[in-house]
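The structure under discussion is supplied below as structure tokens; questions concerning it will follow.
Here the complex is missing one protein chain, while the rest keep their positions.
And then chain A:
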Amino acid sequence: MIRKWDVALIVSLLILSCIPAALFWASGQAASANGTHAIIYVNGKKYKTIPLSEHHGTDTLTIRTSSGYNTILIRDEEIAIIDADCPDQVCVHEGFLKNPGQTSVCLPHKVMVEVQANDASDPDIIRAR
């Protein structure tokens, strides 16, 4: 049956699996003071950057690719993929994203939404004063 070496192996592998997440989280926490923005990637390329921390009200945006559509809803400081015609609906299940480092991915359409912390010198962001 299960031996103590098994437990040691499983625990060490579980800890190892948390390392990338911990690194992303730590780098996100350090930089979140400047507010956040969301980046939408299509096919691995940057498609659109949306400022989040100064955003008010709701906006929707539909991305159409050759494989289908993804509807993105921006509600105040949160962003979510609310509808898609992909078979697995993983991105829709992900729900609203708010904090730096959170992502929602639609693998079938190669669409990805990512929340990032604002870098003070990021030229892509136009800030509302």
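Keep this in mind: a residue touches a chain if its C-beta (ideal position, glycine included) is under 8 Å from a C-beta of that chain, and two chains touch if they have at least 3 such contacts; residues count from 1.
By our rule, contacts and distances are computed from a predicted model.
For the chain that is left out, the UniProt protein name among "RNA polymerase sigma factor", "Gx transporter family protein", "Stage V sporulation protein AD" or "Ubiquinone biosynthesis protein UbiV" is "Gx transporter family protein".
Take chain A: the residues that touch the chain left off the picture are 1-3, 5-7, 9-10, 13-14, 17-18, 20-21, 24, 41, 44, 88, 90, 93, 101-103, 105, 107, 110, 112, 114.
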